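I'd like to ask some things about the structure below.
In this view, the complex is presented without one of its protein chains, the others remaining in place.
Naming follows writing order (A, B and C), and every chain is counted from residue 1.
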Amino acid sequence: MLLIHCPYCEEDRSELEFRWAGEAHIARPENIAAITDEEFAEYFFLRNNEKGLTYERWRHIHGCGRFFNAARDTVSDRFLMTYKAGLPKQSIPPAEEATAVAEEKTVETWEATEGDAR
Amino acid sequence: MRKYSVFAIAREAMRAHKGWEAQWTSPEPRSAYDVVIVGAGGHGLGAAYYLAKEHGITNVAVIEKGWLGGGNTGRNTTIIRSNYLYEESMDIYEHSLKLWEGLSQELNYNVMYSPRGVMMLSHNVHDQQSFKRHINANRLYGIDNEWLTPEQAKAYCPPLDISKTARYPINGAALQRRGGTARHDAVAWGYARAAADRGVHIIQNCEVTGIRRGPNGEVQGVETNRGFIGAKKVGVSAAGHSSVVMEMAGVRVPLHSTPLQALVSEPLKPIFPCVVMSNTVHAYISQSDKGELVIGAGTDQYNSYSQTGGLQIITHTLDAICELFPIFRRVKMMRQWGGITDNTPDRSPIQGVTPVPGLFVNCGWGTGGFKATPGSANLFAHLIARGEPHRLAAGLNLDRFRTGRLIDEAAAAAVAH
Amino acid sequence: MSVSGKNIGAFRIKGAGRLTPARTARFTFDGKTYTAMEGDTVASALLAHGVHLVGRSFKYHRPRGILSAGAEEPNALIDVSRDAARRQPNVRATVQEVFDGAKISSQNRWPSLKFDVGGFNDLLSPFFAAGFYYKTFMWPKEAWMKVYEPFIRRAAGLGVAPTEEDPDHYANRYAHCDVLIAGAGVAGLTAALSAAATGASVILVDEQPEVGGALHADSATTIDGQNGYEWAQAAAAKLKAMPNVTVLTRTTVFGYYNHGFLGLAERVTDHLARPGKSSPRERLWQVRASRVVLATGSIERHMVFSNNDRPGIMLASAARTFLNHHGVAVGRKVGVYTAHDSAYEAAFDLKRAGVSIAAIVDCRAEPGEAVLAEARSLGIDVLTGHSVTDTFGRLRISSMTVVRNGGSNARKIKVDALIVSAGWTPSVHLFSQSRGKLRFDEKGQRFLPDIYAQDCVSIGGCNGTDDLAELIDEAIVAGGGSIALAGENRFEWTGGMIGAAEGAGPDTVVKAFIDFQHDVTAKDIRLAVREGMHSIEHIKRFTTNGMASDQGKLSNMHGLAIAAEVLDRPIPQVGLTTFRAPYTPVTYGTLVNHSRGDLFDPARKTPMHALEAAEGAEFEDVGNWKRAWYFPKRGEDMATAVNRECRTVREAAGVFDASTLGKIEVVGPDAAQFLNLLYTNAWDALKPGKCRYGIMTREDGFVYDDGVVGRLAEDRFHVTTTTGGAPRVLHHMEDYLQTEFPHLKVWLTSTTEQWAVIAVQGPKAREIIQPFVEGVDISNEAFPHMSVAECTVMGVPARLFRVSFTGELGFEVNVPADYGPAVWKAIWERAESMGACLYGTETMHVLRAEKGYIIVGQDTDGTVTPDDAGLSWAVSKKKTDFVGIRGLKRPDLARDGRKQLVGLLTNKPSDVLEEGAQIVADPNQPKPMTMLGHVTSSYWSENCGRSIAIALVAGGRARIGQTLYVPMKDRTIAVEVTDMVFFDKEGGRING
Partner (left out) sequence: MAKSKTDASRTLPLAGFHGGSSTVRLEAAAPAQRISLRASADDVPALSGALGLDLPVKPKTSATANGRTALWLGPDEWLVIDEGTVSPGGRLMQAAASSGVPHSAADVSHRNTAILVSGPGAARAINAGCPQDLSLTAFPIGACSRTVLAKVEIVLLRTAEDAFRVEVWRSFSDYAFGLLAEGAQDAAL
């Protein structure tokens, strides 16, 4: 059960209060009626599904009700940052990202290969 | 390959089982193959086997970053059924079920396919309408699936509580008698052994790090942590990691990977004769040959490659199990685990050509990939060998997300895989 | 020995142990009654009476005894019952405390523990090598499921599942703390004292009934000048008295999940003879800890040698616990086989307690000097560089064969117990669950915590810290405080081995067990490797090593070492299988806790539920809601009741509870603009006081929800949704509002439950409600179809809608929910006097189908566009944007031949189609048939005097007039495709 920092409530809360809402920073095309089938498929269906650092949306649905954004490592499930909806994609301090990547190298294998303890 | 039989066992018993040979070898990769398959799960190994057996293509490598069968093949709750709604789904799952029925003999490996029946519980009028829609469609398509009254359901599965006072009383069930379970590891091992016997190289501990493409965009092979391996055709069958691998070729696929959890109880003497699923209360359960109650829990809500999930997913499934089967409340959870499922927007798989010549994909099986193993593998082999999909898998193409011709089992069925 | 005339066991040692002789409890084991002392486990109590044989193994049904004194026990699994419904299989005898009246049975044997027919398997064991079942049982094809599998299943399994519903209850607590400490041995207690001193909130957890951990076995450690065990109890008492500390005993930290979240299972009553009624049997603790201190200690390993599984063979530390804690000697003439110094201390304690030590057989050439000297001074025969190569005794060990390493002269030594130690395995389970990364400690031949993934620290035995002083320092630091504490123990331990011992080596056929419960032997591991299983996971799965209910606590390291040896690879390269939660098995009831019966899932009831029930309503489940389905009068079945209701509504009127419909108040200056974007319809032109039927699609263009939207004011809309759709529609709207259209000044509030909704439908509807309504003229002229007004009903502020889902003159009276029952009562009283009826959802379904009104979710299924549903009139052609506008234009959504909703009339009017039935053009085609669509709704229509149906049919509207076929199991039904309106085609009735 994740522990999620809500940027509006300014507090860490249990995942039980939240609902995941998909990848972040996918803007609805302004001229949506005019885009091509390919562009629509891209907008509606295609997602990065990153292994590692991902930007995603959550809603504090059983809390303040707000949607917000999070940067999370999908390998360790560690949150690197959460920030309010509407803010541009936040860059992750290189040190943090490095840890995330390092963790990917070490942690991911713990069960995937279950073989190489150091 | 030495044939497995009771006589072989008897012979080996006399000499302390010293004579068994390795079920598969661990060869060094060649510099190039006719076909490279990424992912040595049941689907990938099976595809290699059928390439060799049915298409005469034996210069094949199956590349696996971990150990063969270590992904979702070895982590699922082994449910097999084919009573899906849409023609595209019925085609592939029924093709698969037919192969399951003879798979042990085909592979000379006991995969323990056990058609003990898969029963889906109906709790309300909406469930009933949906199940009857399935049952009628299945019947006209030649697939067995029948409606049971609550009393018939109870007779088929005695631990079931059919009292009217339950929170969500059962008003019937859909039963596919040919549905059942199989031994997951044996499927991977059986295909691995049979494929290796036909000359396929199974290369474990070899991680694909890139897909090399030629001047015209066509596939030339795969980069791995053990060097470049050439191939004119590459098939990707990497389950939860499919989108990661496809990204290496610049192909985006509409997938999201979520943890799926399962758990087993301590071993018990036989108490549960079949497979039972309930979508309304979110539970599925069977009993393994070892006596463990095998219970599938739900997916976590977020994308993750961590193969772990929240405890609340487990407790939510168990409360449903205990409502349906109140005698199990004192039973104990012995082990829980997780896998990574790759889910498509319409909850139906993708198997087909890609924009990259020579690159083929088989993914998006979500929570239902195990049951499809032989069928998917068989048709994937056809796709790779011929360069175009088999009739039975034609609808599973990637283009459907552009045209909108989805195969929306989730929307239509309201039944989990 | 006996106390006050009670026989508490011939193997009790007077003066030994920490139990109170005055308190006893009686229990039965396989029907025979025994007396135990309070504080005994079932294991210690049986051993006190000389009972070693307690179970049979899984595969070979070999006789098995008690191997350990703790949670790691693989052998001694028993069935414990209080009464018929409170029976628990697969309980570890080493953990279960005896309570007065307990009925204990052995498992996995027939007809009895001593004479088990399944033991025949042991003779056949040459055939039953690891994985043998993959190689046979394939012929004939059908025999697997019918013959072989049932046989295997009966032989497998361990305990017998309960057969009655569990009458006990369970509880849950969420908790938070600064520091959670798992394990209350020396390390855990010290860390707790240190942390508590800082004022931090501390939860200290231990699985045993009392704190102390390894001190239970110990006799020689001094801490803070006190006997170690006594110090531990005093420390716990001190901690319990502190307001910032919670001490939980009989509680297992079973899972260490993400972000400092841990699952704990507390056993509250299983040790009590008469549990209080209000006590839960077990309690789940779900703890979020800022920091975790793992002080889980280590587990002693057994020696792997031929026939190392006989009853009477046990871990040295277990024998020491039984002696020093329970006052029980595990034998009269005890052999010792060890690769580690710790077993010596067990021998010393036994010897001092008067037990004869046959010999200490040490496979090492050079044991620790101190223990060796002590053994000599106690006169114990030590055979260094020797091994035990076999044992004898059918139901209990009677002798052991000892050979000098490399030699061939065997000598047989008589023993009645053999205690063993191959060293200690750090309990890194929780660390590993927290996704920490292990490293292999070459010197100690063990895996130790290396890289931490969470805010967590390991101390003591589980961190490989052997030295007591070092351990205490480490624990103080981990606690974050500064306290002073000194400890002293008598011997420093050395030694340890993993893998097969002398004589169980590669070229033997002996059964040297690694995993006792699953009967996995050293040669099984070798066979697995020979068959190509080179990954430790393959080996585990092929042999089932470590997959039994103890999850490999004893077996994993041995299996790994043997695999590494055969593979000729260093251990770290072979790797370790994953430790998964739970650490020990957890009862489903505990995990489920309060979520059962009425608390399994909320049953939502409308304000009028009780009144409806009093009128005899049958209810149906719609999502979480209980909705009145139909109102049978005495003697009526469902069909009769529904027919009557249907007729009455159209002839007079009916009263219906529509409260469950979702309601969302959309308020703000940009409300209309927002609805323009969320619905396919246009809303600007809708005047206050008017309603409109709205369709909502998602971006993909498929129908998502529908409902009537009333405009109350320029800036206020009362939006209704389907019953099941309410939460997701609100979520969907909030999503667009907050993230796509945040510039719009509009707010959304769920008001579903604010209003009780009483629908009155039928020609007499106006007449029925007229007297109750004030503040609005509800005449047809002033208040036509699709009007809404705020008014009062019975003096209560109300929202009155003139809407119809029946095709009749209709009103929906919305009053604040608490007033619902009173208003309903009054309306119903008047309606009844005017010949109206109450009706439920079934009649509502029939009446709307007669009019061709769709139900989203029944007639549509998430693949249906508004046009497919015949609702293209509700899709604005003028709007340049709405959610779904682009999705609708995709090639497949715009193509010809899509499935469309149409009406179906059976050729024979009395034939009622099955909902879900499939439709074909040619019923005689071979299977697989080409299906054109399916029946979505089908009813007997009393008002039409025939059956009616709605169906999704490919190219449906173009087929109107055609005959199609519905092939059922026993016959084929011919149907005519029609439009969807079956009753009052002109639609005059709705205008009253």
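Just so we're on the same page, a residue touches a chain if its C-beta (ideal position, glycine included) is under 8 Å from a C-beta of that chain, and two chains touch if they have at least 3 such contacts.
Everything numeric here is computed off the predicted structure, so don't read it as measured data.
Undergrad: Among the chains included here, which ones are touched by the excluded chain in the whole complex?
TA: Taken over the complete structure, the missing chain's partners among displayed chains are A, C.
Undergrad: For a quick check of understanding: of C:R376, C:K745 or C:K985, which residue touches the chain that isn't displayed?
TA: Spelled out, the listed residue whose C-beta touches the missing chain is C:K745.
Undergrad: One chain isn't shown here. Among C:E753, C:E832 or C:D881, which residue touches it?
TA: Result: among the candidates, C:E753 touches the missing chain.
Undergrad: Among C:G762, C:G820 or C:G933, single out the residue that touches the unshown chain.
TA: Within the whole complex, the residue contacting the unshown chain is C:G820.
Undergrad: If you put the missing chain back, which residues of subunit C would it touch?
TA: Counting only subunit C, the missing chain is touched by 169, 171-176, 201, 268, 276, 278-280, 283, 286, 288, 594-595, 598-599, 601-607, 624-625, 665, 667-669, 745-747, 749-755, 770-774, 794-797, 815-823, 826.
Undergrad: Which residue numbers on subunit A touch the omitted chain?
TA: For subunit A, the residues touching the absent chain are 8-11, 13-14, 16-17, 60, 62-66.
The definition used in the following text is that only the chains that are shown with their structure count from here on.
Undergrad: Measure off the straight-line distance from the CA centroid of subunit B to the CA centroid of subunit C, and report it in whole Å.
TA: Roughly 22 Å separates the two chain centres.
Undergrad: Can you give the whole-Å distance between the Cα centres of subunit A and subunit B?
TA: Chain centres of subunit A and subunit B, defined by C-alpha means, are spaced 28 Å apart.
Undergrad: What are the residues of subunit B that contact at least two other chains?
TA: 66-67, 70, 306, 308, 310-311, 402-403
Undergrad: In subunit A, what residues contact two or more other chains?
TA: In subunit A, residues 1-2, 19, 37, 40, 44, 76-77, 107, 111, 113-115 touch at least two other chains, as defined above.
Undergrad: Where on subunit B does subunit C make contact in their complex?
TA: 4-6, 8-10, 12-14, 16-18, 20-26, 66-70, 74, 87, 90, 101-102, 104-105, 108-110, 112-116, 123-126, 128-137, 139-142, 167-169, 180, 183, 185-186, 189-190, 204, 265-271, 281, 287, 289-291, 306, 308, 310-311, 314-315, 318-323, 326-337, 400, 402-406, 408, 410-412
Undergrad: Touching subunit A in the complex: which residues of subunit B?
TA: Those in contact with subunit A are residues 65-67, 70, 205, 241, 243-244, 252-257, 301-308, 310-312, 345, 401-403.
Undergrad: Can you check the complex and tell me which residues of subunit C touch subunit A?
TA: Listed in rising order, the residues of subunit C that touch subunit A are 257-261, 286, 288, 432, 435, 437-440, 447, 450-451, 453, 535-537, 572-578, 699-700, 731, 734-735, 738-740, 742, 880-881, 885-887, 889-891.
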